[in-house]
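All protein chains but one are shown at their positions in the complex.
After this line comes chain A, so read on.
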Amino acid sequence: MSLAERGGDSSCRPPRTRMRPLLVSQALIRSFSSSARHHFQNRVAEKQKLFQESNDIPVHLKGGTTDQLLYRLTMALTLGGTVYSLYCLGWASFPHKK
C-alpha cells in the first residue's frame, strides 16, 4: 500500500470515497505557517504520521514511552486506591477506642 493511500504523506489528497474517513486535513496543510516571533511551527503533519503508522498500537499508547508511563501510573493509582478504599471501609466498619 502506498504512503499516499495511508495518508502518511502530507501532500496526499483525501480518498474520493465519501465513506472513507479523512486521513489528512487539506485545510490544515494550507494553513501552515511558521512564525519565528512566536517560536511555533506547524508540526501537525509529523504527529499525523506518527499516529497513523500501521502498528496496531491503541491510541492511548501510540505516542511513545511517556504514554506507557502515564498509563501505568494512572492504573497503579486507581487500582491501589481501590484496594485502599476497601481497607478503609473495613476499618471504618468497626468501632475504635478514642
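Quick note on the criterion: a residue touches a chain if its C-beta (ideal position, glycine included) is under 8 Å from a C-beta of that chain, and two chains touch if they have at least 3 such contacts; residues count from 1.
Note that contacts and distances are computed from a predicted model.
Per the UniProt record, the absent chain's protein name among "C1GALT1-specific chaperone 1", "Cytochrome c oxidase subunit 3", "Large ribosomal subunit protein uL14m" or "AP complex subunit beta" is "Cytochrome c oxidase subunit 3". Within chain A, the residues in touch with the undisplayed chain are 1, 6-7, 18-25, 27-28, 31-33, 35, 38, 40, 42-44, 47-48, 50-52, 54, 58-60, 62-63, 70-71, 73-75, 77-82, 84-85, 88-89, 92.
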